[in-house]
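A single protein chain has been omitted; all remaining protein chains appear in their positions.
Entry: chain A
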Amino acid sequence: MSEETAPLYQKRIQIYPRSVKGRFRNLKTGMLVLAYLIYYLLPWLRWERLNAPDQAVLYDLPGRHFYIFGLTIQVQDIFWLAGALIIFAILLFFVTGLAGRVWCGYFCFQTLWTDLFIMIEHWLQGERPARMRLDKGPWNREKIIKKGGTYAVWLLVAFWTGLTFTMYWTDAPTLVVDTLLGRAPYPAYFTTLFLTATTFVMAGLAREQVCTYMCPYARFQSAMFDHDTLIVSYDTARGEGARGRAHLGKGLKLREERQAQGVGDCIECGYCVQVCPVGIDIRKGLQYQCISCALCIDACDTIMDNLHWPRGLVGYTSENALNGRKTTLLKPKTVGYGVILTAAVGILTWSISTRALYTATVEQIRQPLYSQLTDGSIRNTYEIKLNNKLTAPLTMGIGIEGTSSAILDMEGMERIELEPQGRIKLVARVQVPPDPTGVDEEIDSITFVIQPVAGVTADPIRREVPFSRPETD
């Protein structure tokens, strides 16, 4: 490397967000508490089920069942997951088109965990100036204790985050005990430690860089913006006035004085910049880094309230509103997204509510295709697979129809009880006796009728399967 080579990458400038109080901060904190209550406590919630795990939400991969409260999703219904993901995607488009990056600002786990980690940092190291001082200062005892303590608490939170994620895939109390005693399975340790590491790195160290450089959603959300989209914006006309913004200097203390001199309402306190978790200056206009967390609104509102000036110098607005035009919410785009969203939710709800209570398949055993018996009968053998999707026992009856001469033989298993969520494979033999009159009934297919006879009432399942016979010459 030669001396004059310029660095290719700009080194990251550490951001020290200042804390702020206000309505959006309260909203965010409320959201954070709610999300964490759900995330951390849900795996511990129990749910009584017959013949199945008692965890309210459990993604049981080895058992091939997803348990979500009263709903049990079996492997053949996994396409509902695709439906749910489509709904989430359209919901994101819909909300972003209407109200901007609401997801980023209030709900995204990157935002939530970064927020939590900053809170911990603030609690142990103090407010923004204290943190900056600590970072600049030498590695003395105070710095080691404060920095080390912060990292330790972060690590603890990150570990519990990773462990909680793993709890959704197995029995939570057992997993916690096994993990702490060192006898949990390798995949559990890997998942937990991997997520511990990512949580620590993403929320503790990388923070806003995830949103700015890594996240694809952050980028393509801006493609959904239009002039009516709700954005966090600085009212340039009011803030700058005719001669720009100015500090509360001599003769510029009152709003009337400033207006008389053509100075705007912004007093250059810099609070909106200091609270920003992504380190931008909102007064420079809409920027791609902005996650619409609205903390700058809280900051500016606090200052305006102190000065007894009207709020809203920084606020939620749209480009059109800023330029004095009307904001239309009912645009073809939003209406379109709304219609698709409603349809997707409707279809998924319909699919879940009308799901089959049981499934049955019948397959001909093809080696050999048929057997000739001593009395000249032709026998075909079939494998029947029954699957009870209910969380209650179910008794099924199996029969054949459409033929008078064929005989079904299942060794007494024509009527079978399935345990809750139970499945079974049965063998069915169908025999067609030789016709003494020589007018052989040309049976080339058999229709199985499978229906519940006890447990629930449901329509029978009919399965037509081929019946093979020797070729006559």
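Assorted remarks:
As a convention for this text, a contact is a pair of C-beta atoms (placed from the backbone, for glycine too) under 8 Å apart; a residue touches a chain by one contact, two chains touch by 3 or more; residues count from 1.
FYI, contacts and distances are computed from a predicted model.
Chain not shown in the complex: UniProt lists it as "Cbb3-type cytochrome c oxidase subunit", one of "Signal transduction histidine kinase", "Multisubunit potassium/proton antiporter PhaC subunit", "Cbb3-type cytochrome c oxidase subunit" or "Phenolic acid decarboxylase". Considering the whole complex, the residue from A:352, A:373, A:407 or A:454 that touches the absent chain is A:373. The chain not shown here is touched by just one of A:215, A:356 or A:426, and that residue is A:426.
Touching residues on chain A toward the chain that is not drawn are 1-2, 4-6, 8, 62, 365-368, 371-376, 379, 381, 411-413, 416, 424-427.
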